[in-house]
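So that we are looking at the same thing, I have put the structure below in structure tokens.
Every protein chain but one is kept in place in this view of the complex.
Lettered A, B and C in written order, each chain numbered from 1.
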Amino acid sequence: MPTKAKSIRRTLADLIRQVWEENLRLKASGLVTMTWGNVSGIDRRRGIVVIKPSGMDYTALRPADMVLTNLDGRRLESARMPSTDLPTHLVLYREFAEIGGVVHTHSTYATAFAQACRSLPCLGTTHADYCYGAVPVTEIMRSSAIREHYEANTGRMIVKKIRRLRLQPGCRLQPMACPFIFVANHAPFAWGATPAAAVENAIVLEAISKMALLTFLLDSPRRSLRRSLGGRRTGISQALLDKHYLRKHGRSAYYGQTQAG
Amino acid sequence: MPTKAKSIRRTLADLIRQVWEENLRLKASGLVTMTWGNVSGIDRRRGIVVIKPSGMDYTALRPADMVLTNLDGRRLESARMPSTDLPTHLVLYREFAEIGGVVHTHSTYATAFAQACRSLPCLGTTHADYCYGAVPVTEIMRSSAIREHYEANTGRMIVKKIRRLRLQPGCRLQPMACPFIFVANHAPFAWGATPAAAVENAIVLEAISKMALLTFLLDSPRRSLRRSLGGRRTGISQALLDKHYLRKHGRSAYYGQTQAG
Amino acid sequence: MPTKAKSIRRTLADLIRQVWEENLRLKASGLVTMTWGNVSGIDRRRGIVVIKPSGMDYTALRPADMVLTNLDGRRLESARMPSTDLPTHLVLYREFAEIGGVVHTHSTYATAFAQACRSLPCLGTTHADYCYGAVPVTEIMRSSAIREHYEANTGRMIVKKIRRLRLQPGCRLQPMACPFIFVANHAPFAWGATPAAAVENAIVLEAISKMALLTFLLDSPRRSLRRSLGGRRTGISQALLDKHYLRKHGRSAYYGQTQAG
Partner (left out) sequence: MPTKAKSIRRTLADLIRQVWEENLRLKASGLVTMTWGNVSGIDRRRGIVVIKPSGMDYTALRPADMVLTNLDGRRLESARMPSTDLPTHLVLYREFAEIGGVVHTHSTYATAFAQACRSLPCLGTTHADYCYGAVPVTEIMRSSAIREHYEANTGRMIVKKIRRLRLQPGCRLQPMACPFIFVANHAPFAWGATPAAAVENAIVLEAISKMALLTFLLDSPRRSLRRSLGGRRTGISQALLDKHYLRKHGRSAYYGQTQAG
């Protein structure tokens, strides 16, 4: 390995280790069957993305296996091939400056929503604590978009949907107010300020997807006829959504240990 | 830390350790994703409540992190911020003198009932062993109650519902005859004579919620049309409810090792 | 402890250890929440039943805690109170001479069938490998039978149902050809030639109950209207039931390592 490359890996050692650890944590969380998941992180100053190698077993994974690329996807002295989903990650990094980590999984319940091409209305405060409104589902891809630049087009369809979210004043910026999405016929993507935050959001999405599916099952037949048909079950009140989302993420948040005592 | 404060912590060392252990047990029981759960306990003689700090990871939690407050929520020399749900716990302690521990979780199946705003009729003896009748769900909160004193109002809506339970003579007092509730659009709360008993009740509620949802799925279409519509599935007979609840909790209980041999 | 009693415990040391181990295995198998499960075994020659003590945590359980009784339920120098379900176990031992072990659990999916008061038709070969036909559900108990001798009456209702099973020539005797049942509004009981066999049957019942519930969900609406209404979904063919049950339990069984090579 040439001296310059070695020095990039050395400079980014912390991020590389972080991305490696978060890939292992994702596996340990139970969200990943086989190798169906990947975590990436970015060094914004240098414009370098670190991502899991393609198709490698998590138990064999070492920090040295992590793949480095620039924002155009050019590999930087990495022996491994990057995850095939790299172009999706790159679109998200290029479009949303706030994002520091991206996660893709095929976690069971979130994937069921993606396969049903169904968005997830905010049905409770667990959801409202993390996401300001419904979890959207992307449009179904046209054949032409599938045949050429499929993975990048997946990213573009995510961005298109997220850009359209209507937010409240005082709320965080768009990609953070809804830090996950279902890709139609495929599976979820999640993101966050750091790789660790992105993994947490992926875990949250799986949990609220399961809770929502069970809630649908509990809707009595009459109610479900009224609410579910045509997707008109709209979820909790605006006041409750505001309360929970903003007490954690708003200007005067009072959840956690960071606010003034 | 001033001498007086140190002595409060020392005097309550047992309760503090108990609350800390029960928070860890709650996490280990599988009821808690992320940090979505908290346990508190009370020293009735001194009027001091011990509760989990807000948003802290369970693996990092030490007894010294537990937060002490009086019944008005004033912190007693605690470095950490208390769980944001503290005001809900405090209302329950103030209203129900029998309660020694309170638990809040977002456990999956119980949260599905809460999100569906649906009470849980007593469908079997597992339920009847712990709860004398249906598990109630609170009314949906009005926007004004959400905007101001939201967490305390959550407690008030729980109390309102529990106070209305109709009990049998010979049965335990109200908050104990139904030691849990679903908060509409939110998640469950459970309580008990001690923090350990409250955690057990939270585990029981999750188990009977899962069993009930599966029971609903097994109701044949015709039966479910007859029973579920309008919520008319009423559950087991009064005789069976009496038998199971009272053989554990009635005056002549004969379950467990404590009765006369 | 008087000398004679000591000698009974010593004589039955193997059975006591077996029952103790099977109680622990039952807990480890994931079928038991809290203390909701118990295993017993019998020494037929001496007419002594060994059973788990009532309401005791499994982690604290020692062989010395196991309770010994005769077939009328009289305790034999045991410090602990027996499981409250003892009278149900005793009825089964008295009625079915082939039974050497009995298990009661509130395992989730089997309890859902019990709560739905629904029998389980044989939907596949997993079921047919262990049970010759549908898993029955007991009749709903009358209030008078609940109020007096409830636990013994539970046993009687199990026996009544099992006695009525129609079997094929060449098939094992009744209580073994269907080694489990759902008690309506309550939970399952299972039995076998030994405590270990009874625990295995309890594990099998939970597994086939889950598979069956999922199968019902997969029945398309039209099929489910035709089959489930009135319980007319009848399951697999008689030929397949015979093949699977008899290749394991019939006169010319060829499953496992015990047959002639």
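Operating definition for what follows: a contact is a pair of C-beta atoms (placed from the backbone, for glycine too) under 8 Å apart; a residue touches a chain by one contact, two chains touch by 3 or more.
Predicted model, so just to flag it, every value in this text is computed and none were measured.
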(request) Check the whole complex and report which displayed chains the hidden chain contacts. (result) A, C
(request) Touching the absent chain in the whole complex: find that residue among C:Arg25, C:Arg46, C:Arg94 or C:Lys243. (result) C:Lys243
(message) Going by the contact rule already stated, which one of A:Leu90, A:Ala114 or A:Cys131 would touch the omitted chain in the full complex?
(response) A:Ala114
(message) Give me the subunit A residues in contact with the hidden chain, please.
(response) 33-34, 36, 53-56, 80-81, 84, 106, 108-109, 111-116, 118, 140-141, 143, 146-147, 150, 185-187, 213, 216-217, 224-225, 228-231
(request) Name, in rising order, the residues on subunit C that touch the hidden chain in the full complex. (result) 123-126, 200, 203-204, 207, 210-212, 214-215, 217-222, 236-240, 243, 247, 254-257, 259, 261
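We take it that only the chains that are shown with their structure count from here on.
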(request) Trace the shortest chain of touching neighbours from subunit A to subunit C and give its length in steps. (result) 2
(request) Taking all residue numbers used at the subunit B/subunit C interface, answer same if over half belong to both copies and different if under half do. (result) different
(request) Superimpose the Cα atoms of subunit A on the matching ones in subunit B and note the rotation angle, 0 to 180, in steps of 5 degrees. (result) 90
(request) For subunit A and subunit C, let me know how many angstrom lie between their CA-based centres, rounded off. (result) 46
(message) Multi-chain contacts only, two chains or more: what residues does subunit C have there?
(response) none
